[in-house]
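Every protein chain of the complex appears in place save one, which is left out.
== chain A ==
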């Protein structure tokens, strides 16, 4: 296992187009890093440069401290997991996992040790003597993972591995990959365009746009302290709502009434005439259901509800609003870039599922003003981002990861000790038989 460091990586194609533009990224040993972004952002190209499929135009790629720019893919000792795996019908599950080792002429003892270990981790121990035809879809995927494990690669790489699976298996595999990564504590780089996958799997997520890194942070930091409009709009489902806002002292004038923000944040907005305020759906509530003690932390406004969606445990309301041309143009560009369908001049707000709000009627909403962010519509920059608070969120996530890896490795070595004993016994038995 190894750390992966990228220093000022550039990938330029023949026509001069920079698919990856000056990317510097450090992936710690044992970390689960997600590369995410809309199509054309450079995430797959970056992964391919790690693997060695694409030449690096300039910059340095280091794996385990060693520069690998000029190494062939095979010599980098990385494992692309699930890539179009095949299961071989005449081989047992054991042999289906073991064959990469057979091909590299690994001694039988070593093969047995590694396959046994991998099948423990994957809970395939009871199936080792079966033929793959008798396995479930999930078990088949785990056999593919077993092959990657026995190779003892420096890192696992995944390139949109779940995009061809049905929804149920996709969910299952997401959990499986996450659990496995923790148990093995193996450095993992995972490419996806799906922000839900990114948020649920990664220790840190690297958001890319047009070949450039926008932000590298824990999922929580991305969500709560996005660096710009792009990240704010990309992370979160349903997405953040963006409204036009005119700053007036400590207040923002918006289509949903005035929002008061604290003086420190208001200070950062000086000198701007027109801004964009970003509000997450869950920062809203049906005003009639807000506790009195909480009410003063936000503002209320009345608006006509276009549509409501009641989902049992939650409820969404859609509220259209008007926005000046400068803002709608920005929003249209943003949705196009994010491959989103709708032009966002309607807010999607989350309200309590008990709310009796009705479609087509006016209703009173409450809005938590503590969590809004304010963006410069020209540059997209988040003017109210609290970098320290963000860094703290990522620091906490890193701490969690280190602890989890240590724990799982302690557990594994405890299990391993027992198994070693058992195996020696087994070997003797075979020897004396």
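Definition applied: contacts are C-beta pairs under 8 Å (C-beta built on N, C-alpha and C of every residue); 3 or more make two chains touch, one makes a residue touch a chain; residues count from 1.
One rule holds for everything that comes next: contacts and distances are computed from a predicted model.
Novice: Please identify the absent chain by the protein name in its UniProt record; candidates are "Heme exporter protein C", "Sarcosine oxidase subunit delta", "Lipopolysaccharide kinase (Kdo/WaaP) family protein" or "Cell division protein FtsL".
Specialist: Result for the unshown chain: "Lipopolysaccharide kinase (Kdo/WaaP) family protein".
Novice: Out of A:91, A:246, A:274 or A:402, point to the residue that touches the absent chain in the complete complex.
Specialist: Checking each option in A:91, A:246, A:274 or A:402, the one touching the absent chain turns out to be A:91.
Novice: Among A:51, A:246 or A:391, which residue is in touch with the absent chain?
Specialist: The missing chain is touched by A:51.
Novice: Since one chain has been left out of the picture, which residues of chain A touch it in the full complex?
Specialist: The missing chain touches chain A at positions 14, 51-55, 72-74, 83-84, 86-91, 95, 99-100, 102-103, 105, 163-164.
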